[in-house]
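For this view, one protein chain was removed and the others were kept in their places.
Note that the chains take the letters A and B in the order they are written out, and that residue 1 is the start of every chain.
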Amino acid sequence: MDELEEIKLTFFQECDELLADLEAGLLKIDAGDAEPELVNAVFRAVHSVKGGAGAFGLEALVRFAHVFETLLENVRSGKIGLRSDLVQVLLRAADVLADHVAAAKLGGEGDIATTAAMVKELETWISGGPILPQSVSEPELPPNDDGIVFTPVTLTIPEVDDSPKEQVWTITFQPMDELYVKANEVGLLLREIERLGEVEVELLDDALPPFDNLEPETAHFAWKVRLKTEATEERIREVFEFVEGDCSTTIVRAASPPMTAEPDAGPDIAAIIAAAQAGLAEPPSSVEAQSPEELSSALDLIPSLPAVSAEVVPRDNALSRQAPARAGGEKANPATIRVDPERIDKLIDLVGELVINQAMLAQRVAGHGFAASSDVGRGLDELEQLTRDIQDSVMAIRAQPVKSVFQRMPRLVREIAGQTGKQVRLVTDGETTEVDKTVIERISEPITHMLRNAIDHGLETPGERIAAGKASEGTVRLAALHRGGRIVIEVGDDGKGIDRPRVRQIAISRGLIAADAQLTDEEVDNLIFLPGFSTAKTVSDISGRGVGMDVVRKSVQGLGGRISISSRPGVGSTFTLSLPLTLAVLDGMVIDVAGQTLVVPLSAIVESLRPAANDVKRVGVEGSVLAVRDAYVPLVDIGRVLGFQAEATNPAEGVVLLVDSEDGGRAALVADSIHGQRQVVIKSLESNYKQVPGIAAATILGDGRVALILDVDALVAMRKREPVRAHEPLIEAAE
Amino acid sequence: MIKVLTVDDSRTMRDMLRLALAGQGFTVTQAVDGEHGLEVLNESGADVIITDINMPKLDGFGFIERVREDAAHRATPILVLTTESDPAKKVRAREAGATGWIVKPFHPEKLLDVIRKVAA
Partner (left out) sequence: MNQQVNSAANDRRELTSFWSGEQEYCVDIMSVREIRGWSVATPLPQSPNYMKGVINLRGAVLPIMDLAERLELPPTQPSERSVIIVVQVGERLVGLLVDAVSDILSINPDQIQPTPDVGCDQAKAFVRGLITIEDRMVSEIAVERLLPDPESLAA
């Protein structure tokens, strides 16, 4: 990749971080944190976005950031007080800035109308400040030297006359002490002048006191330079740009050329070669070729420098450009190292192999009759422990705090609040909770849906809340925590809670439950996860989008997760989402079915039982159900559904795994036997083959053989549709 | 080889500077804020320093002042890298002891020109 493109990627990455800091900072200010550094940090974030955007010529982004920054600068300098209504504006401006960055990422620009409206609002605040330094009514690009952005371009020499004519200038300058204090140097100024043309330099040492009185840190000398050049006066003045005020300078055009002017021969080949050999050759794009004479005259100047100037390094060092300098520059953050994520993924794969190999070794050793208490057995135990520790450590490298996902939510909440006319305060907790990258990438969507649901259906309107004796502003709490080797995400609201009679009524009217069904409160609450269930009175723009909680539940289950809701009327509801910490390994139950070893994700299993013969009831010709306590659960013969055997296993002779299936109902999977629980490394079937109905993935067991991991939902669905029909439901289930 | 220390809290800017300078005969070291800049300077030294102004912990002005307090770096050229168009900022940076300035966004050739202007 082009290095500049790479930096652009860095820039967008950094933008995401800066935007997150910006929002976090504003939210803290909104919450009443008056720490002055917060305003500085917020300012810096916008400032840095602007700086980087300028470098890449992202003009729309720069323009907007500039107006935003101007307002923040006024806030920072105390010209404008930070009122809470201003903070709301700043938060929305941050959203617009984020939109601009997102658009720029795709090579576009932010929405013009939104931007214009926001700019107008910001400007109102800028001009509404108590003191107004200048009108910023027309947002302009911040001035810069040449308006050229950081892209490889051919160099143009600025300020060169259209019809360059050589003229002779007399320049006198007398440095003051200040010039040296700022580390400027006369030698370098002379060199710069010399770059403009032919020079004659005269040192004026009249002011030099007798040696006894010499102050080593005082400037005593002055210089007079005759310069023959085509450059304009401005160009000459530019040389003194940095020392303006630190020396007295006069630049006068001489009446006639005093020097014996040679016709400019142009750079001859010999001179260029000589220069190149001296290590002085400039790159082809450089401003001018220097003749050897010029160079030597410049070198001659150096001994005449006063003792007070800093040590003068021979200038060929300064200009030497042959050696490719690989920046030793990655020192920026000594506390962390940056690693290509692919390397970590590779490492995780390798550790996965190690785990499998360790298990294979253990199995083989056991097969040779070594006792667990023998030296070999103990050594293997230690190896197993070590392997697990390595696996945990490696997984920890890839673990990320959920912060990156949580950070996106305040904006979402603001938007939904705006659309629904509700007042919402979002409280987050446990942002530092870590989870594997494979999971992080996929929790954002369910969280988004849960938040939408909480605000749209959970919270009341301000009016309703006040009538109910609550604060007009509702609270939504988003929290993450580790529990039992899983990550739990909770989305709670202090709204009205689930309207159970209404949910019941809808479920009956849609034929989801029988009119006389006896359901616990919990069971009623969880009816909202049934496919096709929606309590919205109108198809809401918010929770709508055609996605109900059934889809959320399905996608969560696809990740080996579970989702549930608990609710108290008038007090609020809480969604609880529990997910594995990684999608690289899985806790599974290893079972035998028709001579095949299979793995069932533990997350799907409610319990395992050995049913008595009279608990199994036949229904119709083929179907049968199992009586579990006071309910009948459909029996699913794994071997038959997968086509491994023609005749179903007698459940009373095998083992039954009670599982929760996607439609909220239970099913009883029949297997021949259970081997036990094991953590297995998940291997894709698709990478070399393709998706297989009823199978979620594969793994490699201790004996080195591949075992398939069941997709419980798909399996249950397949049984219902027996004989297996077309593909679509299976693809769906695997999504 | 000329050793350039770049001090900027923006990774993008640091990378940009590295890209512009590396391969042009400069060794580039980087720091993320003024405090870090002083650390890196003490550890590895520098022939030229390029610093941002708006930075956390220790801003550009403070950084320049601290560098100038150190006798070893009294004569080290310091260039201020800034998007500021505000002349007051330039004046303040100069008062603190800055040698010159570079206005962002910079052209790589321009950057080299400016460094050449202050670095022996």
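FYI, contacts are C-beta pairs under 8 Å (C-beta built on N, C-alpha and C of every residue); 3 or more make two chains touch, one makes a residue touch a chain.
This structure is a prediction, so every number in the text was calculated from the model and none was measured.
Novice: Under the definition given at the start, what are the shown partners of the omitted chain?
Specialist: A
Novice: Using the touch definition from the top, which of A:551, A:652 or A:685 touches the missing chain?
Specialist: Checking each option in A:551, A:652 or A:685, the one touching the absent chain turns out to be A:685.
Novice: Who touches the missing chain here, A:222, A:356, A:380 or A:439?
Specialist: Of all options in A:222, A:356, A:380 or A:439, contact with the hidden chain holds for A:356.
Novice: Pick out the residues on chain A that sit against the missing chain.
Specialist: For chain A, the residues touching the absent chain are 349, 352-353, 356, 596-597, 642-644, 683-695, 698, 700, 704-708, 724, 727, 730-731.
To be clear about the criterion, only the chains that are shown with their structure count from here on.
Novice: Which integer distance in Å separates the CA centroid of chain A from that of chain B?
Specialist: The answer is 28 Å.
Novice: Under the definition above, what is the set of chain A residues touching chain B in their complex?
Specialist: Spelled out, the residues of chain A in touch with chain B are 3-4, 6-7, 10-11, 13-14, 37, 40-41, 43-44, 47-48, 50-52, 54-55, 57, 142-146, 148-150, 152-153, 155, 180-185, 187-188, 192, 239, 241-242, 245, 285-287, 309-313, 315, 317-333.
Novice: What does chain B use to touch chain A in their complex?
Specialist: 1-2, 6, 9-16, 18-32, 36, 40, 44, 54-56, 68, 74-78, 83, 85, 94, 97-101, 103-110, 113, 116-120
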